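Here's the structure we're looking at; comments come further down.
Missing here: one protein chain of the complex. Every other protein chain is in place.
Let's turn to chain A:
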Amino acid sequence: MRPRLMFPDADFSPAAPDTTHHDLIEDLELHELWDAMARGDGRLHLIARTATLTPLTDPATITHRQDVLTDCLRNTTTARALYDLADQAVTADRQITRVGARNPEVLLNQSLRALELFCGHLRRLSAFTAEHAHAFGSAALTRLCRLIREQLTGEYLGELETLLRRIDFDHGIIATAHLGEGNKSVGFRLQEPPSGKGRGSAAHRRLKRSGLSCTIRGRYEADWRALTSFRGRVLQVIADAATESAGNVRGFFTALRDELGFYIGCLNLAETLTESGLPICLPTPRPSAERALTAQDLHEPCLALRRGGPNAGNDITADATDLIVITGANGGGKTTFLRSVGVAHLMMQSGMFVTAHALTASVTGRLHTHFRREEDHTMASGKLEEELIRMSAVADALHPGDLLLCNESFTSTNEREGSTIAAEIVQALTDSGVRVLFVTHLHDFARRMLTERPARSLFLLAARGENGQRPFRLTPGVPSPTAHAADLYARIFGEPLDRPADDRPDDRQA
């Protein structure tokens, strides 16, 4: 009884946040995405986070999720109602089992109550899916509805309720045991408890005839405590069985809630994005080796969510490239573009839609970012040192097939040194099978990439629009020699920037 809505053959469980992806999350502003998916629900936030931070690399699994998502987008009310059903079961159970008991008898009672409660929820789930199964077309949801119909029959649920009523030790406990360490009684196993009516089992009759017995004299409190603790040890195996069973049913409802929770997050996000005027589409995932990347009107959703409106989209054709170098005017949308590619990969590889009219992209391994830090948080080490430490940490985590987004890396030293370092790193990584997108002002570096590795590279330019207006559009082009800081300065300060004559030979490219 596993939902299998996220993987065709495995469970999905939200992982507690750790600091591993701190830079990636900050650099891509992923919290905006998760907030829009969660709408204030902490669990949905965690689910969205886990799904986006553990990207799928198998196009078939991505399609598996896309199919479920299509079902949910077509039947939003039913999908949300099914999620609510699972969520109610989990919430009601938490009321009972929030404080875990240690005393086995208390634990047993707690688990029995939880199991009784779950039986009611299982009946409701069974009835709901019987009514709504026909609405779903995806393999995963069809399978889940069939499973519930076959496994949670009225007869089976009736048997469960009868068994739960039999777990009652008012008329005594009959157990068998052997001698363990220190000749302590251990290895207790129990019979179905006597009911107080009828002849009882063979062991029951034998025990009734046996003359070997002792009675708690009750003179000392310690004796009663010893009896309680002994009863607890004998009942432990039943308490464990009930607790494990309750845990397994809880696991089923939790899995159902969590896996549907991802799609509920997607529904929330789709509504918000559509209201904001952003396009959404299901992308076409391609195998990693193809190095595919083609998009029409690709948008960056996180910035749009923060601003509450769309920014300009980009078209990109970058199939069969390992390196994309983006240069050009400040405020020309370079960083936004870089993020849009990163977020699109994460969304696609979590099985979600992407914010574009169309996207066909190869799956990447993990996504890594190396963005210039605005402030130096580490007073102890210099800025270049800090950048290199971070790059080295990224290198530790990098594997062939991964995607690395660099934003203004290595600008904390002079251009020549920065370019040398950047060129060394990018050459080594792309030669090792890592795809790199690099937004840079390092002109020496960009020129070097253009001359030394023109094949499988794409150079994009944030172009200067008419009258200094920026269209937020990137066009293929050779690296521009300057960052066009002058017109930005001119706009902000209302006066031209005095720039010393640039004597570099490639200035004529401007």
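Throughout what follows, a residue touches a chain if its C-beta (ideal position, glycine included) is under 8 Å from a C-beta of that chain, and two chains touch if they have at least 3 such contacts; residues count from 1.
In this section, contacts and distances are computed from a predicted model.
K.L.:
Which protein name, taken from UniProt, belongs to the chain you can't see among "NADH-quinone oxidoreductase subunit J", "DNA mismatch repair protein MutS", "Monosaccharide ABC transporter ATP-binding protein (CUT2 family)" or "Bacterial luciferase"?
P.N.:
UniProt lists the chain left out of the view as "DNA mismatch repair protein MutS".
K.L.:
Looking at A:26, A:131 or A:192, which makes contact with the chain not pictured?
P.N.:
A:192
K.L.:
With the full complex in mind, choose from A:38, A:267 or A:398 the residue touching the hidden chain.
P.N.:
The missing chain is touched by A:398.
K.L.:
Could you tell me which of A:68, A:174 or A:280 touches the chain that is not displayed?
P.N.:
Candidates A:68, A:174 or A:280; residue touching the omitted chain: A:174.
K.L.:
Among A:15, A:226 or A:320, exactly one should touch the missing chain; which is it?
P.N.:
Final answer for the missing-chain contact: A:226.
K.L.:
Which positions on chain A touch the chain that was left off?
P.N.:
The list for chain A reads 1-2, 11, 115, 151, 159-160, 163, 167, 171-186, 188-193, 201-204, 206-210, 212-216, 218, 222-223, 226-227, 229-231, 234, 237-238, 240-242, 244-245, 247-249, 251-252, 255, 381-385, 388-389, 391-392, 395-396, 398-400, 413, 416-418, 420-421, 424-425, 427-429, 431-434.
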